[in-house]
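First, the structure itself, so that you have it in front of you.
A protein chain is absent from this complex, but the other protein chains hold their places.
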Amino acid sequence: MTQLESPSATAGLHRLEVTVNGAAREASVEARLLLVHFLRQELGLTGTHVGCDTTSCGACAVLVDGVPVKSCTMLAVQAQGAEITTVEGLAQGGQLHPIQQAFHEEHGLQCGFCTPGMMLTSVAFLKENPRPTDEEIRFALSGQICRCTGYQNIVKAVQSAAATLEEA
Amino acid sequence: MAATHAVRGIGHSVERKEDARFIRGRGRYFDDITLPGMLHMEILRSPYAHARLVSIDTSAAEALPGVVAVVTGELMAQHNLAWMPTLSGDTQAVLVTDKVRYQGQEVACVVAESAYVAKDALELIEVEYEPLDAVTSPQQSSSEDAPLIRDEKEGQTSNHVYHWEAGDKDATDAAFAEADHVVTLDTFYPRSHPSPLECCGCIADVDPATGKATIHLTSQAPHVHRTLFAIVAGLPEQQIRIISPDLGGGFGNKVPIYPGYVVATAASLLIGRPVKWVEDRTGNLISTGFARDYHMRGELAVKDGKMTGLRASLLSDQGAFYADAQPTKFRAGLFHIVTGSYDIPAAHVVADGWYTNKAPGGVAYRCSFRVTEASYLIERLVDNAAHELGVDATRFRLDNFIQPEQFPYHSATGFVYDSGNYPEAMRIALEKLGYDDLRREQEEARKDGRLLGIGIASFTEVVGAGHGKDYDIAGLRMFDSAELRVHPTGKAILKLGVKSQGQGHETTFAQIIAQELGIPAEDIEVQEGDTDNTPYGLGTYASRSTPVAGAAAAMIARRLRDKAKEIAAHLLEASADDIEFEAGNFFVKGSPEPSKSIQDVAFAAYTNLPDGLEAGLEGVTYYDPPNMTFPFGTYAVVVEIDRGTGQWRPVKVVAVDDCGVRINPMIVAGQIMGGLTEGYATAAMQQIAFDEDGNCIGSNFTDYLIPTAWETPEFDLGELTTPSPHHPLGAKGVGESATVGSPAAYVNAVIDALWHAGVKNIDMPLTPDKVWEAMNAAGMPE
Partner (left out) sequence: MYPPRFDYLAPASVEEVIEALGEGGGDAKVMAGGQSLIPVLKLRIASVGTIVDLNRVEGLDEIGEEDGRLRIGALVRHVQADRSPLLTKRYALLGATARLVADPLVRNRGTVCGSLAHADPQGDWGSALLAARASAVVRGPEGERTVPVEELALGPFMTTLAPDEVITEVRVPDPGPRASGTYLKLERKVGDFATAAVGVQVSLDNGHVGEVGIGLTGVGATNLRAKAAEDSLRGAEPTDDAIRLAAELAADAAEPQADHRGSVDYKRNVVRVFCERGLRTAISAAQAGEEGRS
């Protein structure tokens, strides 16, 4: 079978160039490598988690060009040229992002496994909806599961972050 | 006290120390760890629920580039590892040798350079099965012609696992004979699964040079696991180090020992490289410790409006191996707490366990050892009884509550309840609810054809296992431990035999020490999970950490405080008997100055000691609780039902909890809200079901439904504090209260909305179709 692929591909590997948390990264990857595995294994960014195998739980949520996606349901090669933000990229210069501070203050996490995904989706959501109702927050997070908190404090955390971001 | 406030001990909502790493994505869950030379293991699982293993050909899999080993039951059997003991005294297959006994059972494992390659290799393993008829319920299991599931077990001639009784049959029969009303309820508590967001797994690293096995393991009970590993794998116990790192939830799922752990360890031993096994969600749901699956018949005898007797007969679906994680003396866990919050003089519980072709387990998912089942049964029975008797549900409860002056209360099944104030919890709940107005609103709504329901559950549960003579896990008495060392610069490290999976131990246990010793919580490091580094303990499940390890922490702190007093006396040139301690300071009775701080004393413990006193300020204690603790509360749920579709939603949820003294109120509230959500999930949507061939429906999140923020209601929490008289801090534990107590509240609400039309029971989960079918069957107009 002829291959319509870039000249640099070798033995089924694809050259991948992405920006992750502001840093340019490159690797040679199989097409089947999921974005979440690329982040965790190739880049050692283990803050993004895997919680299921049916695209249901959202523990793997990251921002791709600012948009929250389930990184378990995207091939790494599809992220070619994109800017990816993981939880490790939230704090800037040692300073916590207001969403991180808010999750901490409002006790929006217990085991911490869903937390990176919840925070990233919330960050993107608040950019679009800076003054949300509790219902709108719950709707925005309805693609992600938390087993520990019962969500109430997560909603409070997002509201708290919204207030902080508004003041800024 | 100002100083206590500064050190923020008991009762303060101290923000959590563990958050720092989690919010930065720097949690250290086992799958985040990579070791040099590490290999990856994947498991081949049986598609059949019951089948003979005819043949297995692994040659193609072994030949795949990147594959290092393929492990079969035969290979494990050569090392005597094809079977292992369970926590309930049975044996369980590690890898199939003779036949498959549940769908998803582990048949073979591939160890390869990457998980992707390991999965590729799984597809190359050729297995021939001879399918057999599957048994999928205790009723089927107990019938004459049921296939024998445990045919490999000597002396096992049927699928019966155990028979167990509690209470007094004669007294109970007498009560029923005298009753003027008997209420009966047959109900099924469906199989569900704890399903923490992080699945199970391990990295087994047996050092070929030293023989030392270091196993990073998702374990709620690392010391117990280490001892069992030593017994199972025949490895010397001092050569095993189990490290339970950050856990992404447990809820009882990470208490049993799973075949994957054993095979990974054996593989590492044989290959000489670390082997990582990361379970996938399907594997987690289809094969690991499930919860409930309990068929219950409850009968309540009532005379003159008073509950006089309670009968419960239970059929327990144990799956293919009897592997309940519970104290060995209690085959039905602590189900016999079933008289609950009520002063019922006579009760009798009969339980029979049966093997089926399903995964093993039963005791898990924040159940407090089957208290979820018991609490559900009594609270549903009581509500139905109130309806049948034409009495208000809250009135019937209030008339039958154990009264505050009756504590300590000796229950009909042998528990001694430590303390409680049930009427007050009810009063607070009803006030928050605006109960009387709600009942009026319900009536008005009914006239408009709207279906509103109010459900109450006043639970009492039992936690804090437990006193060693009565409570043991696989023979290991259920004490727990705390080891405390205060450093010369006045900071401290506390090591525990329990293991948090998100409950916030690093913060709450530091608060205990802060309270007792006056060292600020931020100066106290808390360690758990590493068997090389922590005192022996039985682990965290069944809400036992605060009652047992929390007590141990308080006791060891007090012991160190006594020694500190001696050192302070030396520094203050006084007699130790004249020294007082308050908020971190030691001083002579009657003269607060000069004083010596705990930091001064700590430094002196290494630099300036009285003659004859050993250096250092440290110690370890193993706490044997004198009794269990009995958290309680009243939950109330209001629902509205859509007649057209059967959909229902909670419009109000009120939860009043009394867990004794609250160490960190914020964390306690978080635990309760998590439990109320799991209770809602159980009542509304969660189930692992099976078809008649034993195919599992519920082995992934598209079938096993966990509510999101959108479905989950808001919770209005109230509180009451009735300390435990026997606990050093008066604390009782709270982790499971809401999962125990709330399902009945949700279901009672739906039934309450429909009782007038003739609907008396719907078994969980109350999915829309089931509610609709019940409304139709009752002939409700549309």
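So that you can tell them apart, the chains are marked A and B in the order they are listed, and the count of residues begins at 1 in each.
The rule we apply is simple: a residue touches a chain if its C-beta (ideal position, glycine included) is under 8 Å from a C-beta of that chain, and two chains touch if they have at least 3 such contacts.
Bear in mind that the values here come from a model prediction, so they are computed numbers and not experimental data.
Of the listed positions A:V69, A:V87, A:A102 or A:M119, the one in contact with the omitted chain in the full complex is A:V69. Touching the missing chain, out of B:S219, B:N421, B:Q511 or B:T708, is residue B:T708. Contact with the omitted chain, checked across A:S56, A:T85, A:Q110 or A:Q159, is made by A:S56. In the full complex, chain B touches the omitted chain through residues 115-116, 119-120, 123, 280, 282, 644-647, 684-685, 689, 697, 702-703, 705-708, 710-711, 767-769, 772-773, 776.
Of the residues in chain A, those that touch the hidden partner chain are 1-5, 12, 14, 30-32, 34, 50, 53-56, 58, 61, 67-70, 72-75, 77-78, 80, 121, 139-144.
Convention: only the chains that are shown with their structure count from here on.
Put simply, the C-alpha centre of chain A and that of chain B have 30 angstrom between them.
Of all residues in chain A, those touching chain B in their complex are 30, 32-33, 40, 44-54, 56-57, 59, 86-88, 90-91, 96, 100, 103-105, 107, 109-116, 119, 134, 137-139, 141-155. Within the complex formed with chain A, the residues of chain B that make contact are 15-16, 18-27, 29, 31-32, 34, 116, 195-199, 246-249, 251, 278, 280-282, 501-504, 666-667, 669-671, 673-678, 700-702, 706, 708-710, 712, 714-715.
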